[in-house]
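Heads up, the thing below is written out as structure tokens.
Note that one protein chain is taken out, while the other chains of the complex remain in position.
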Amino acid sequence: MGNYSMIGHSVPQIDARDKVRGMTEFVSDLQLPGMLYGKILRSSYPHARILHIDSSKARRLKGVKAVVTAEDTPRVPFGPRTEDWTILAVDKVRFVGDEVAAVAAVDEETAEEALDLIRVEYEELPAVFDPIEAMQPGAPLIHGKERNIVSEFQLNKGDIERAFQECAVVYSAHYFTNQVYQAYLEPMACVVQCDPSGRLTFYLATQIPSMTRITYAKALGLPLEKIRVVVPPYGGAFGAKMETNLHLAGAILSQKTQKPVRMVNNREEDFMAGNPRVPMYIDLKVGASQQGKLIAKEVKIIGASGARAVYSMAIVATACYRVDSLYRFEHLRTEGVTVYTNTVPTSCFRGFGNAQMTFALESTLDMIAEALKMDPAELRIKNGLKTGEVSIHGWQIGSSGLEECVQKAVEASGWKRKREEKRFGHGIGLACCNHVSGNRAFSREFDGGAGIVRIGREGKVLVYHGESDMGQGQKTVFAQIVAEELGVGLDRIEVAQVDTDLSPFGMGSFATRGTVFGGNGVKAAARHAKEQLCEIAAELFETVPSQLELREGKISVIGEPERSLSFEKVVEIGVLRRGGAPIVGTGFWVPDTVLPDPITKYGNISPAYPFACQIAEVEVDTETGHVTVLQYTAAHDVGKAVNPMAIEGQIEGGVVQGIGWALMENMVVEKGKVLNPDFRDYVMPGPLDIPPIHSFLVEPVDPNGPFGAKGIGEPALNPSTAAVANAIYDAIGIRFTELPITPEKILRALKDHQKNK
Amino acid sequence: MIYPMKLTVNDELIELEVPAHRTLLEVLRNDLGLKGTKEGCGAGECGACTVLLDDEPVNACLILALQADGKRVTTIEGLSKGSNLHAIQEAFIRHGAIQCGFCTPGMILSAKALLERTPNPTEKEVRRSLVGNFCRCTGYQKIVEAILSLAKRGDG
Partner (left out) sequence: MRLKPFEFLNPSSLEDVFELLVRYGNEAKCLAGGTDLLVQMKQRRILPKRLINLLPLSELKGIHKAEDSLRIGALTRHVDLERSAFLEKGWNLLALAATKIGSPQIRHLGTIGGNLCNASPSADTAPPLLVLHATVCLSSLKGNRQIPLEAFLTGPGQTGLREDEILKEVILPKPPEGSLFTYLKLGRRKSMDLALVSVAVLVTINPERKTFEQVRLALGSVAPTPIRARAAEKQLGGNLIGEEAIREAAETAAQECQPMTDLRATAEYRREMVKVLVERAVKQSLGFPIPPTGI
């Protein structure tokens, strides 16, 4: 392991000073000259034919600059995966919240008033809300697809029937993971500006700037070069902020008015037309040998995509098979179905399907451990993939700290002692997870990361990347990596906001890929810049570049500290000798991941696989059903930790989201309408609902990550629901298979349990 | 109808005219350009719009601007003097209490109100003081740590 000046240091976010002073301009703070304010008229029906739209009154309202409907859009079907979107509803609406028309006005108030003046005549159509019902013959068809099926996933390996017969223990259960909302603090927002040539600049809160650009070009019928995407700071995303019609409605309004238009969801709209988590029914059966070797896994998943597929089919696929590379299963039968429903389109939320499945699998594993009279921790260690192994699907585990994670968490939480001290109502539970750092299957055409490092005459280092900092601190990690490579302090580094005119093409921030892909990209770019600096300095010192080192803001001949020049001096000399050209390093990184085979799914989807073990200790009030999480231990294999404080922050935030999901968070949807589209009734944990969280970083140096680093975003949440559910089981002996595990459910189960005794 | 009003914002007396239905939040953000005060829900549930009104924390989204007539408002912009940050701001930076930063201004103002009344708070008191400030990124832990680091131990 190297002796680093930057890597491994807990440094605050590089833009923290702006953030604490309220100086950071978020997307919803942007104001351009002449800017108008847009609002969307949304359907109040879950499924209806649009007979007529009369917007004449709205158009006449003072201050209204444009009212647009589908007629004003290209009406080209598009979508990131399946082409089942249009910018505004054409002919029919498919969920409560569907975009019907949009208004631009001189202020938000006028725009809202105009919405009230638009008259839409609907003919209500029969609607279907549950994916199982939606698959039945005779169910109303939402997109004309047979049985409303978006896609099916199948994967079989080995001989499942025989394997189950040979297992000493088989446990099967039906799980349900509910629809939850990301609840980033800044609602979805954008500003779109159409210039006189017709070129559109989108200022977006998006995790995937370059891919959004491609999707929007298609939706708007424009060549790619007519679209520029800029990503200002934005207030959280957790998977939700990718493509959205909000942005495109803004584009249409801007085209129409030739003015910049700002669109910001209010919170209610964000609930009803955001991208909440894909709810899933999961039938899971797992078998193990008497010695606790996991042998067979059979799973059937039905996921509800809502009224647009978005990424739901990929999320269901992930739920189907990602955990197969956590433990050594040998026999698999897997079936996943993604189904349209007349509900808000569901999509990515921290965990991308793996979180749903981890709840089911890790709950199941505790039942198997119990049947085998085995310590649940031991069961995980025994079956967990280790460094150097290749999983059943071909995933090459370059590093695995799973075993150490389990050991650390067990030790720190007092696991053994607390398991033995049995007291009704008090329990401790454990769960593990694996994840990826980037997903090869997400974009078929390529995998990789890139960066540009530009050093101007004054020695300021400007880093360009194509990913997206949604608040997690990605920019700071990139700055640390570049500073490490160039041997300078962070004060010398600035990370440019993503701008598709300037930044490299990047896939963006999802799949826990930022640190590994973006990090490797900017690292390669910094190295390229460093090579140029060394060439310049070598000439000055009359030596060869390989004899030079960059440290502490100086470039020196190795072993001869007196022969050194400051970083900025070398830069200055170089830039002036090169006619003023800045030092520009460009670099890229292409991992040797393997796209999964379409049939067998055999491949290697990520360059680096993070692992984790979390332990929850709970107290169940057996009279009220309320669960208090007393202590929480989270041990995460993050590879080399670039910024331990930032990683702890990710873990703490992820765990709290997981505890919220486990115990209280739930979008209540009745006949397609979200009944709790606000923070009053969409309850999430507050500062009094969460325990102290003890984080432990396990740091095997990964062969592929930058400086050995892996990702952390999603694994922070993946195991939390199961850890809590397992602790509740330990406390009261009742297995809950549906999320969230509310006080009412607990109390009802306790009563049923007593009756049956 | 437009009504005249006065407001002392971050020590500066401002006279303005506003319609009755304008909230204090809208006046701060749109009329005065103080965009450090955020809108996260518009219903007093998230606390992103927290400002100090006569030194007390309130939801700017739930007050009509006219209700604040004649009062003193402190927004996040009024906390630091030039490049000198307030101790709470420094503590938030040092402890990694910031992720996306959207809740941060309101969170810091709530912390200020707490520490002014209770210079030596317990962890429970800190957590209780933040129940009206929602944060989805950090899980609150580092925020609580940052505020506790400022508690005046031993002299209270």
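Letters A and B mark the chains in the order given here, with residues in each chain numbered from 1 onward.
One rule holds in what follows: a residue touches a chain if its C-beta (ideal position, glycine included) is under 8 Å from a C-beta of that chain, and two chains touch if they have at least 3 such contacts.
This one's a predicted model, so the numbers in the text were calculated from it and none came from an experiment.
A.B. asks: One chain isn't shown here. Among B:Gly36, B:Pro57, B:Gly96 or B:Gly139, which residue touches it?
C.D. replies: Among B:Gly36, B:Pro57, B:Gly96 or B:Gly139, only B:Pro57 touches the chain that is not shown.
A.B. asks: Check the options A:Glu25, A:Asp159, A:Glu268 or A:Glu738 and report the residue that touches the missing chain.
C.D. replies: In the full complex, the listed residue that touches the missing chain is A:Glu268.
A.B. asks: For review purposes, identify every residue of chain B that touches the missing chain, sorted by number.
C.D. replies: Within chain B, the residues that touch the unshown chain are 1, 3, 19-23, 26, 42-45, 47, 50, 53, 56-59, 62-64, 66-67, 110, 113-114, 128-129, 131-133.
A.B. asks: Across the whole complex, list the residues on chain A that are touched by the chain not included here.
C.D. replies: 108-109, 112-113, 266, 268, 621, 623-624, 626, 628, 664, 668, 675-676, 680-681, 683-689, 742-744, 747
The working rule: only the chains that are shown with their structure count from here on.
A.B. asks: When the centre of a chain is set as the mean of its C-alpha atoms, what distance in Å lies between chain A and chain B?
C.D. replies: Distance between chain centres, rounded to whole Å: 29 Å.
A.B. asks: Okay, in this complex, where on chain A does chain B touch?
C.D. replies: Residues in contact with chain B: 10, 12-13, 15-26, 28-29, 182-187, 233-236, 238, 266-267, 470-473, 645-646, 648-649, 652-657, 678-680, 684, 686-688, 690, 692-693.
A.B. asks: For a test of understanding, state which residues of chain B touch chain A in their complex under the given definition.
C.D. replies: Those residues of chain B that touch chain A are 29, 34-43, 45-46, 48, 75-77, 79-80, 85, 89, 92-94, 96, 98-105, 108, 124, 126-128, 130-131, 134-144.
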